[in-house]
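Below is one structure. I have some questions about it.
As you look at this complex, bear in mind that one protein chain is not there, while each of the others sits in place.
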Amino acid sequence: MAHGNYSYKPTNAFTKWLDSRLPIIRLIDESVLAFPTPKNLNMWFTFGGILTFMLAVQIVSGIVLAMHYVPHETQAFDSVERIMRDVNYGWLLRYMHSNGASFFFIAVYLHIFRGLYYGSYKAPREVLWLLGIVIYLLMMATGFLGYTLPWGQMSFWGATVITNFFSAIPVIGESITQWLWGSFAVDNSTLQRFFSLHYLLPFVIAGVVVLHIWALHVPGNNNPLGIDVKGPADTVPFHPYYTTKDAFWIALFLIVFCYFIFFNPNFLGHADNYVPANRLVTPAHIVPEWYYLPLYAILRSVPDKLFGVILMFGAIFVWALLPWLDTSRVRSNRFRPFMKQFFWILMVVIFLLGYLGAQTADDSNLVFFGVELPIGKILLSRILTIYYFLHFLLITPLVGLMETPHAVPESISKAVLAKKGGAQS
Amino acid sequence: MDNANVTRRDFIYVASAAAAGVGLAASLWPFIDQMNPAADTLALKEVEFDLTPVIPGQIVTIEWQKKPVFIRRRTPEEVKAAEDAPLGDLIDPQADKDRVQKPEWLILVATCTHLGCVPSKEMKGEFGGWLCPCHGSHYDTSGRIRKGPAPKNLEVPPYQFLSDTKVLIGAAPKAGAAAEHHG
Partner (left out) sequence: MKLKALLAIVLSLGLAGGALAAGGEGSLEAKHPKKVDWSWEGPFGHFDRQQLQRGYLVYKEVCAACHSMSLLSFRNLSQPGGPEFTEAQMKAIAASYKIKALDEKGEEVERPGIPADRFPLAYANERAARAANNNAYPVDLSVITKARHDGSNYVYTLITGYSEQPPAGVTLLPGLYYNEYFPNHQIAMPAPLTADDQVTYAPDAGNPKATKDQMAKDVVAFLSWAAEPKMEERKQLGVKVLIFLVLLSVLLYVAYRRLWRDVDH
């Protein structure tokens, strides 16, 4: 328990008996219901709840899909179509799961960017942040493995391209890729092991999520002001205050999610994945799922195979250094006039990298929403890639040292009162 | 005033919790229903069988809805034994004429009504029908349970004779049904 002197007290004979044997009610009460939470969290702090909900949606829908899916190269595509056509509500479950992956990533990106903006990675939350990166990497792996399973053209060629990353490793690369495939190329053996791992990894994610929440509960939540909780006046119990608030935001999130499931279920997918896998023909325009696009652009910006792969993984690894690269003594960008602007530049850069990642692999000029810009795609992605790394490795430490932050309020409750007073006057 | 306020507030909490609960419960249904037989499974509900090669006294096993079905061409003696059995002696009393459309042809779902094994065609049991190898249920030449733990007679599936030599299992006889099937 981070703050306050509250502790659970069993009220009747049974709960007393249970509490001395398996204090599970105590655990739930102290870590969920009564957990003191800063009272100034805004909507960007609801994505943790949304992500927990989405993990449950993906695991439950995935388990039932696995009851019908056949992981075999001759049957996988047809078994997915059988789910769509013949299994009761199969279309719903499958669209829920495929769109669910995208919405899981939408939520995780907003969750990560919120952490970046409000300095949630800074001491004492470094381990919390690192565990989050582990979850993100596991999500990437799980999403990739899952995308292979329908065994369409994008499944097959996505699997081929991604597994070929490992062939960039000097000397042993070829052996490692063959080991991954279990064959000379992506094959039925690959599909079967990918299915097995795709089933396994979500439970590993759930395990790391438990650690992530544990690591959250030691220092307690960060908040938009980025200052520590000073006492009970700064917090409210998680239930009912944040359960209700999170439920409302989950419901809003569900509206958008359900719009895609029911009215535009293939919008976030790619038409080529409804073409059965064909190892003799690569689709003309092969792109990963949208959530990998910025990383894909970084990969393609480098002419060297090994260096490209290293840089792509480095783009995520650099996040892990962030708690130590950020030299600012203030957490929240709300009080950092310059870092705030660099944050938004970074957001634009990541978005542009994603846009570039979706373009064809030639060096023509970038056409940005119908307007041809006077810059080649490769050159632009190189500039953006360099900037991306500069943001973390150079700008973040420098700005932290040079910037003079605004005055930070003394406590959450005082800031709240000041805001209220200001609003009334 | 204060009371009314509290009541109204309670109402909104109860209503939103109830709505969320109803939504959650309703969204469970697809996850349950997906385990029911799928449309392609249900579509395999009829199977046609050519009776020509079955000789008198022979029992043929075919598959219908993933279950074995016995088609038995009964000898006159077997028909007589089935018809003569006193209803009072039966565990699950049913006359032989109610179990066949043509006395020569006995068509049964070959699933023992005890625990689902397939009664043996080779071991005919004490009543000349079938003996279930799992727990020793004896069936007679009408497929009725006569001795042993099974509680009910072997089930007669819906079927219709399309002609003297063709039977369609899975479709109950009805006026004009045969014509419709030939479509």
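For this structure, a couple of remarks:
Should a chain be cited, it is by its letter among A and B, assigned in written order, with residues numbered from 1 in that chain.
To be clear about the criterion, contacts are C-beta pairs under 8 Å (C-beta built on N, C-alpha and C of every residue); 3 or more make two chains touch, one makes a residue touch a chain.
Keep in mind it's a predicted model, so treat the numbers as computed, not measured.
Set against the missing chain, the residues A:Leu321, A:Ala361, A:Leu379 or A:Leu393 yield one that touches it, A:Leu379.
For the options A:Trp214, A:Phe248 or A:Phe351, the residue in contact with the chain missing from this view is A:Phe248. Subunit B residues in contact with the hidden partner, per the touch definition given at the top, are 9, 12-13, 15-16, 19-20, 23, 39-40, 43-46, 50, 53, 180-183.
Where subunit A meets the chain that is not shown, the touching residues are 39-40, 78, 81, 84-85, 91-92, 95, 236, 240-241, 244-245, 247-248, 251-252, 254-255, 258-259, 261-263, 265-266, 271-272, 274-275, 284, 338, 341-342, 345, 362-365, 373-380, 383, 387, 395, 398-399, 402-403, 413, 416-417, 420.
Criterion: only the chains that are shown with their structure count from here on.
Here subunit B touches subunit A in the complex through residues 13, 16, 20, 29-31, 33-36, 38-41, going by the rule given at the top. Considering their complex, residues 60-61, 64, 67-68, 82, 85-90, 92-93, 240, 244, 247, 251 of subunit A touch subunit B.
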